[in-house]
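Of the protein chains in this complex, all but one are displayed in their positions.
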Amino acid sequence: MNADSVIHVRYALQRGEFALEVDFDLPLRGISGVFGASGAGKTSLLRCIAGLERPATGKLVVAGDVWQDDVSNTWRAVHERDIGYVFQEPRLFAHLDVRGNIEYGLRRREHNGAPDIDHIISLLGIEQLLGRKPNELSGGEAQRVAIARALLCAPRFVLMDEPLASLDQARKEEILPFLDRLHAEAEVPIIYVSHNIDEVCRLCDHLVVMDIGRVVADGDVQSVLVRMDLPILAGEEASSVIHGTAISHDDNDDLTRLKFSGGDIWVPGKPKPQGSKVRLRIRAGDVSLSRTRAEQSTILNIVPAVVESIQPDQGASALVRLEIGTDQIVARVTRRSIRELALQQGDEVFAQIKSVAVRAP
Amino acid sequence: MNADSVIHVRYALQRGEFALEVDFDLPLRGISGVFGASGAGKTSLLRCIAGLERPATGKLVVAGDVWQDDVSNTWRAVHERDIGYVFQEPRLFAHLDVRGNIEYGLRRREHNGAPDIDHIISLLGIEQLLGRKPNELSGGEAQRVAIARALLCAPRFVLMDEPLASLDQARKEEILPFLDRLHAEAEVPIIYVSHNIDEVCRLCDHLVVMDIGRVVADGDVQSVLVRMDLPILAGEEASSVIHGTAISHDDNDDLTRLKFSGGDIWVPGKPKPQGSKVRLRIRAGDVSLSRTRAEQSTILNIVPAVVESIQPDQGASALVRLEIGTDQIVARVTRRSIRELALQQGDEVFAQIKSVAVRAP
Amino acid sequence: TESNAEQVTVAVASNFARPAHEIAERFEEASGHSVRVTTASTGKLYAQIVNGAPFDVLLAADEERPRLLEESGLGIKGTRFTYAIGALTLWSRDDELAGKDCMEQLTKLGTKRLAIANPWTAPYGVAAKQFLVGAGLWSIVKLRLVFGENISQTLHFVASGNASLGLIARSQALDERLPASTCEWPVPASMHEPLEQQAILLQRALPNESATGFVDFLRGPVARQIISDRGYTVPQ
Amino acid sequence: MNANTLFGPLWLSVQLAAITTIVLMIVATPIAWWLARTASRWKPVVQTTVALPIVLPPTVMGFYLLILLGPGGAIGSWWVELTGNALTFSFLGLVIASCLYSLPFAVQPLVVAFESLGQRNLEAAWTLGASRMDAFFSVALPLSVRGYLSAVVLSFAHTLGEFGVVLMVGGNIPGETRVISIAIYDQVESLNYLAAHQLSALLLVVAFIALFAMFHINRRWQTR
Partner (left out) sequence: MNANTLFGPLWLSVQLAAITTIVLMIVATPIAWWLARTASRWKPVVQTTVALPIVLPPTVMGFYLLILLGPGGAIGSWWVELTGNALTFSFLGLVIASCLYSLPFAVQPLVVAFESLGQRNLEAAWTLGASRMDAFFSVALPLSVRGYLSAVVLSFAHTLGEFGVVLMVGGNIPGETRVISIAIYDQVESLNYLAAHQLSALLLVVAFIALFAMFHINRRWQTR
C-alpha cells in the first residue's frame, strides 16, 4: 500500500493484565472493519488512534503525517486529529438539545463545501428529535444522534465503536447502505469496530481481526474471511465475499444479473448501475452443494465449483472451501452430507446459493 | 391463560409526543419477547413493570398479586417487586468491584436454596474480572456483569433490556442457551426486550410486538411469527417456529432426528434427550422450494409441503406460507422462481431446509 | 492619600463611640471641618496604626496603647493626654435581685453568672478583676464568670439576661436605651486603678490643622461637658 | 505560655469542630438530599433560607442567638425548663450555634454531589432489592464521598476558625467555652503578638494535619 493512503498503527499499551500490542496498516479509504470478541481490545485500539490514550510505545502515521511517535516525541492532541468518533455509548451532551449536539462539531471544524446536514439527519431518522434533550431519547435514538454528530464534524476519517449495536434490524438496514454510500461519495474513510460479522461482511473492504490485544489477521475482507483457521470467523458466522460486475437488470422480476469469475449470479434489486463493480457477500450457511444441477427449484443461483478443501467445523457440520472461477467461497454442510455425497478435494459440484442471500451494497 | 400464571399489564403513559398505551397479558413462565423498532416504547414498558415509572393510568397484576392499580391506589415500590432488571446500559456501581456489584443483590433478597453463583459467573465468563472496578471493563464485559447481577438477586421474574446487544456472536451463542436453560431449570420467567428477531425466535415462547407505543401483536411465538402482515416481521428477518420431539441421535454424524407434524427433520448436535420436546426455528431465507425431490444434495431436510398463501415481500422476493402437517412455515423465494415454477396456492412442493439452519435450544 | 486639610479621621475605642460622635458633630458645627469617626477595639486600632492606617487622632480606651505609640514615634510626642476616666458599675436586671444589695449578691451567685470584660484584653476587664481581687471575691466568683470580648459584649450578656450580674461601664449604665436595672451599685473608683482613657495625635496628622483643632476641641469645655454627661470623669 | 493555656483551648476547639461536623453531616444530609431531588416549588425558598445564616456578621448572629438561646429566649427558656441548665455559656450551646452558622457549608457541597449523582445508580439499586434508605446508604453515599469530603473540610475548618458566634454565645470561659480562635484573638488584642504567632502556628499545623489526612484518605480511597 502507498504510504500516502494508509494509516500506520503501532502501539503497546498495558491496562492491568490486558496488553494491547499491534503493528499494522489500515487503508485510508473505504471502510475498515475491526472485528473481535468482547474484551479483545477493539475499543482500546480506537482510543489510541483518537489520541484518547497515550501509550508508552506508539506510532501513528496518517497519510504520511506523523500524528504520534514516541521516538521523535511527536504528539497531536485529540482535537487536532480531525477525526469523528462514535463511542460505544452515545455520550450526548446533556445540556444541549439534539440540534445543539449536532451543531457542536459542525461549528468547530472547517468544511469543504456545505455538509449535507438535512440529508444525514433524515437518513438517521432524527428530524423529529431535534428539539429534544438527550434524556428524552430512547437508547437507539441517542445512538443515531451520536452518529450524525460524528459524521457532521468534517472528519478526515471516522472511528465507529459498534455504532449499530443498539439499533433494530430495520434501522440498521437503512443506515448500513448509507454508511457504505458515505465512503463512496464523500470519500470519508471509516474504521468500524463490530462484533457482528454480518455488518463487517456487508460494509468492510478491509478487515482486521483482533484477539486478546493482538491482530490475528488483517487484509482484504475477501482473503481474511475465507481463512477457515480463525476460530472467531468459523462457527455460525462463516462467510465469504466475492466481487462481480453488474450486467443487466430484469425490471419485471427486479433482479440484477452479475458476472463474476465463476459465471453469472442473480441478485435482487438494482444495487448498482450497469457496468459497475459490486460486492457479494455469501454466508457459508446459505450455500448447499449437489452433484447434479437441480431442476424445478426456487434456488436461482446454481454455479459449478471445485472442492478445494474440507475442514470439520463444530459438531455436526464442516466447512467446504470451493473454487468458483478465480474466486473462493465457503459452504457449511453437515458431515453426513459429505459422507453421503462422498465429497473429496478436487470434486466438481454445483454450489446452490439462495439468491436472496446474496448482498450487494 | 390462568390468572395465576400471567402478568396482566395495562398502562397509559405520556412522554412528550410519545404515548405508551398497552393492555395485555404475559405468561409468567418461559421467556416472553418484546420486539419492536427503536423508539417503539420497549424500555418504557419495562420501566413501568419494574415500578420505575408511575403512569397515571396503570394496572399490574402478577400471578394474582396486584402490584399496581390506579383505581384501588395500590402501589408496590420497586424494591418490593422482587424483579431482576438488566438495563440497556450496564449501570454498574462505580464504587464496588465486580464481586461487590454481584453480591449487592445477592445479599438483599432471600434465596430458596443456594443460588449457583459460580455456575452463573463462569457461564458469563467473568471469573477473571471479579476484582476489577467497573471502569476497567470493556463494554461487553460490563454488560455480562450486569446480567449476572440481575440473575443472582433471586427475582420472581427478570426484565432484560437488550442484554446481548453489546456482545459478540460467540459470547451470545454461549449465553443464549444458558438463558434458555435458566427458565427451564430454575423456572425464572424472563421478559426479554430485543430488536434482534434472531434472538427472539431463538429464545422466546411468547412474543409481544410493539410499534409506536402500542402492542400490534402478541401471542405464542409460532403464531405471531407467521403473521406476514406485520411489516416489522417481514423483510430480512422473516422466520417461523415449529415444535417437534427428539427421536434418536446419530452419534457418528452428531445429528438428531426430530419428529414433527410434517415428518422427520435432522438437526445438528444433541439438543435434548430422547423423547423431549424441542423448538425449531426456521428462517424464511433458509427455505427453498422445488417441485421434485432433489437427489445428491447436501440439503438434509426435504419435506413435502402445501402452498397456503403467497405474498409479495420487498422488491424481488415473496413470502410463501407453507403447510407442513399441522405446522406452518414461511419461505422466502424470488418472484421469478414463483413464476418459473408457476407456484400457486394448493400446490404440493418440497420444502428444502438447510439442516444447519434449524435451531433447537 | 495625603490627609485632607479639611478632614480629620479619628479612631475611637468602641466604648467611647457615642460621645465621640457627639463631640465630632459639635466640632464640625464649630469649625467647619469634617470629621470621620472610625471605631474598633483599642487593640485593633493600635495594630492598624502600626501598619499604616490613615488615622489622625486616636481616642484609646486605655493609656498603654497611646504610650506605646508615643514611644515608637508614631504618636506625636507630648500630645498624649487623658480625655476621660471611666468607672465601673455592678449592674443587674435579674428580677430575683430586685431590691436587694447588689454587692452582697456577688457572694450568693449559686448557678448564676457574673459577666465582666476580658481582663486580658479590655481595660474594664482589668479594673473589674482588680476590684474583685481587692474585695476578696475573686476566688468566690471565679467559676461563675463569663468574659465579654469588650465592655459592650459584657453588657449584652447582662442585658439579655444570660448573666445575672455584670460589671459594666458607668457610661453604659446611664444609657437611656437600656432596660431599667433591678439593682445597681457603682464601684468606688478607689477599688481599682483609674480607668484612664488617653488620646494622642498621630504622626500623619502633623500638617493637618483640623486634627489639632479636634484635639483642642476635645480638651475644651463643650467636649468636657458631653464626656461627663455620658458618665465619665473628666480629669483636670 | 504554659501547656494548659496552649493545649486546653486547642483541644476544646478540636472537640467542638469534630462534634459540630458530625452533627452537621447528620443534619445536612436529609436537607441536601431533599434539595437535590425535589421538584417542589419551595425548593429555592428552602435553599435560600439554608444559606442565609452566613450573611449576618458572626457577632451579630451570635447576638441574636444569645437572645434566642438565653434563659429569656424561646429555645433557651424551654431548655431551662427541661433540664434546669442554661444553653448559653455551655459547650452544648456552642455546638448548636456552630451548627447553625456552618450549616450552609455542609449543605451546599452535598447538594452538588447529590445532584450530579443522577437517577441511574439508584434505579439499579432499587431493582436489586434495596429500599430507598438502603440504596441511599449503599450507593448514593459512597458515590458522593467527594461531596462529603468537601462538606466535612469546610464545616470542620470553618468551626475551628469561627469565633464571633462562639465568643458571644460561649462567654470565653476557660476550659469550657474558650476555644483556640478566641485565645489567639485575645493575644492579638492584648498585643501579645509572639503568643499569637505561636498559637496561630499551632492551629495551622493541627488543621493542616487534620485536613491533609482527610484529603489523603479520600485519595487513597478513590484510587483503590
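Letters are used for the chains, namely A, B, C and D, taken in the order the chains are written, and counting of residues starts over at 1 for each.
Throughout what follows, contacts are C-beta pairs under 8 Å (C-beta built on N, C-alpha and C of every residue); 3 or more make two chains touch, one makes a residue touch a chain.
Treat the numbers as computed from the prediction; the structure is a model and nothing was measured.
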item: Options A:Ala56, A:Ala77 or A:Ala342, residue touching the unrepresented chain; value: A:Ala77
item: Of D:Gly8, D:Pro58, D:Pro71 or D:Gly170, the residue in touch with the unshown chain; value: D:Pro58
item: Residue ranges of chain A at the interface with the undisplayed chain; value: 50-52, 77-79, 81-85, 87, 91-95, 104-105, 108-109, 149-150, 153
item: Interface with the undisplayed chain - residues on chain C; value: 1, 9, 14, 17-18, 36-40, 44, 47-48, 51-55, 150, 152-153, 155-156, 172, 175, 177-178
item: Chain D residues touching the omitted chain (full complex); value: 43-45, 47-48, 51-52, 54-61, 63-64, 104-105, 108-109, 111-113, 115-117, 146-147, 150, 153-154, 157-158, 160-164, 181-182, 184-185, 188, 196, 200, 203-204, 207-208, 211-212, 215-216, 219
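Going forward, only the chains that are shown with their structure count from here on.
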item: Gap in Å, rounded to a whole number, between the CA centres of chain D and chain C; value: 35
item: Numbers and ranges of chain D residues touching at least 2 other chains; value: none
item: Chain A, residues touching no fewer than two other chains; value: none
